[in-house]
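A single protein chain has been omitted from the complex, and every remaining protein chain is retained in its original position.
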Amino acid sequence: MYVSVKGGERAIAAAHKLLAEERRGDPEVPELTLPQIEQQLSLAVTRVMSEGALYDPELAALAIKQARGDLVEAIFLLRAYRTTLPRFATSLPIDTGRMDVRRRVSATFKDIPGGQVLGPTFDYTHRLLDFDLAEPKPVAAPDAEESEPQAAQPMPSVAAILGQEGLLEPEEPGDESAPLTDLTREPLSFPAGREARLQALARGDEGFLLSLGYSTQRGYGRNHPFAGEIRMGDVTVEIQPEELPFPIGIGEIEVTECQMVNSFKGSKTKPPQFTRGYGLTFGHGERKAMSMALVDRALRCRELGEEPSSPAQDEEFVLYHCDSLEASGFVQHLKLPHYVDFQSELVMVREMRERAAAARKAEAAE
Amino acid sequence: MNATDRPLLRVERLTKRYGERFACQDVSFDLWPGEVMGVVGESGSGKTTLLNCLSARLGPDGGRVLYNTRHQGMRDIYETSEAERRLLMRTDWGLVHQNPRDGLRLAVSAGANIGERLMAVGARHYGEIRQAATDWLGRVEIDEARIDDLPRAFSGGMQQRLQIARNLVTRPRIVFMDEPTGGLDVSVQARLLDLLRELVASLGLSVVVVTHDLAVVRLLAHRLMVMRQGRVVESGLTDQVLDDPQHAYTQLLVSSVLQA
Partner (left out) sequence: MSGTETGYNYAYLDEQTKRMLRRVILKAVAIPGYQVPFGNREMPMPHGWGTGGIQVTASIIGPDDVLKVIDQGADDTTNAVSIRSFFAKTAGVATTTRTEEATIVQTRHRIPEKPLKEGQILVYQVPIPEPLRWLEPRETETRKMHALSEYGIMHVRLYEDIATHGRIATSYDYPVQVNERYIMRPSPIPKFDNPKMDMNPALQLFGAGREKRIYAVPPYTKVKSLDFDDHPFEVQRWDESCALCGATDSFLDEIVTSDRGDRMFVCSDSDYCGDRQAARRKEAAE
């Protein structure tokens, strides 16, 4: 029953109790453990870490469990936790060139130094339900041949290869002494710098960015994308303590990076060059990284002399609406009581209707 | 019967309603080859609705718009097929919007903007298209060196001149103009009006020009219709109407300009 005028407190407590029961489900079924979620729903975990902006698989698993698998809710839980954490240090930029690569594909060249590494991907599976998965199975012994570690080959980025010939616009290093915008501490302001944009997109809702990226492919802000390179694997996070002359590694994180290579610009005076869009997520998040790269490129339209005409090119539109916490909160707040506002409207509409009825009656009487 | 014996455009009792309100009511006139018809009135008088009905962009609720086609004589434009109408619009007719951004392709160069209508009717020689674009830039007093620039790099006055060139390149027979000098500085307006007058005379264009600015019609229009609340309250030769207005509303309109 919907909360009536009084007794809200009791109703809320009862709702929370019900929620806990629903979350647990049938007590006959064994309870999920965090390692199970972390290991077997790992892509949900990486999405929650990415959009929750906190690399902690265990807490992300907890959030998913607590949110009953509602990922937007889980992202919310993780962000609300993250914001309470003290900041000890700022890491150095991660070097994806030195990634311990588990997957790496390029759609622009058939073969590249270091090779194409398919890795764990759904890409070429047939989407036929595998009924064998319905029942738990004993673990097969690891295939000795397959687990053979590959000889480490250098894997220069495709962007670097194209950059050597000047075919790809250089990545502007920016002013390193200038402080970076930090969206977790500062509000967005417009025009947003690219770093603020990338931060907002990195935390942005996957579905929203996916649709926006897709809209650019269908002609609403087209920019001729090629997936220059997508790489996924572990990178070392380093910090530079003031008292030490060298940086120290504090751990490894899994990331997915997408370098999109886009339509070339050029004029009679300036030779044409491909342009770029960039996407990065925690964990294995290809769909998000690619969408992000498409939208990043679309948002660079002004800088590249293109007329902004489509939603994906509208910085305010994209950045103000990409955050799932903000969007979900505001949409769902419509469930909150609006008795007072609505009452005010009611009174006014009634009054106006009465006045209109009176006027009609007066007219008829004449 | 010779096509020149008949008007180019004949408007008969044209009426357009929005709900209960008449946006324009019972408007009739003939437009002859080489003639410039001015339509003046304040905003809300129905002059823009009239222009939209004349230029096949807004179906009227009553009356007819007859156009003297090249091969089939007088035809009601709202009884022709959409294919025929759209063909007319890119060949025989031109349309100059008040805001040049509505009439230009902002993402393609000035040259392509001018060349588009040529290509739409089958021009397939790049050099010739470019030559035509260069010539037309010259005719509308835009530096030829700017042929590859995007229109959004142009000033408002240049954009308007580019829009005019884009319309005139296929030598249309009628051009519909909606406040062609609106939103421009006074000095820029004067230059544009001079240019328009020269082009209209040298090309023998027929024009319907809608404006609230009496100076525009004074300079351009041979004949004038004054509209108020959807109706034509006075019409005649431009000088006659402006120098000796008969209707009280026209008198008010003329005197308010003099005072200003």
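Which chain is which? They are A and B, in the order written, and residues in each are numbered from 1.
Convention: contacts are C-beta pairs under 8 Å (C-beta built on N, C-alpha and C of every residue); 3 or more make two chains touch, one makes a residue touch a chain.
All values derive from a computational prediction rather than experimental measurement.
J.: Among B:119, B:153 or B:237, exactly one should touch the missing chain; which is it?
T.: B:119
J.: Of the residues A:137, A:185, A:218 or A:333, which one touches the chain left out of the display?
T.: Residue touching the chain left out of view: A:218.
J.: Looking at the full complex, which residue from A:94, A:112, A:180 or A:239 touches the chain that isn't shown here?
T.: Touching the chain that is not displayed is residue A:112.
J.: Among B:105, B:152, B:171 or B:197, choose the residue that contacts the chain missing from this document, as touch is defined above.
T.: Within the whole complex, the residue contacting the unshown chain is B:105.
J.: Could I get the residues of subunit A that touch the absent chain, sorted low to high?
T.: The list for subunit A reads 109-113, 118, 123-124, 126-128, 154, 156, 160-161, 164-165, 217-220, 222, 266-268, 272, 310.
J.: Determine and list the subunit B residues touching the chain excluded from the picture.
T.: For subunit B, the residues touching the absent chain are 82-83, 86-87, 90, 105, 108-109, 111-112, 115-117, 119-121, 123-127, 129-130, 147-148.
To be clear about the criterion, only the chains that are shown with their structure count from here on.
J.: Can you tell me which positions in subunit A touch subunit B when the two form their complex?
T.: So the residues of subunit A touching subunit B come out as 268, 306-307, 309.
J.: Note which residues of subunit B are touching subunit A in the complex, please.
T.: Within the complex, subunit B touches subunit A at residues 106-107, 148, 150, 152.
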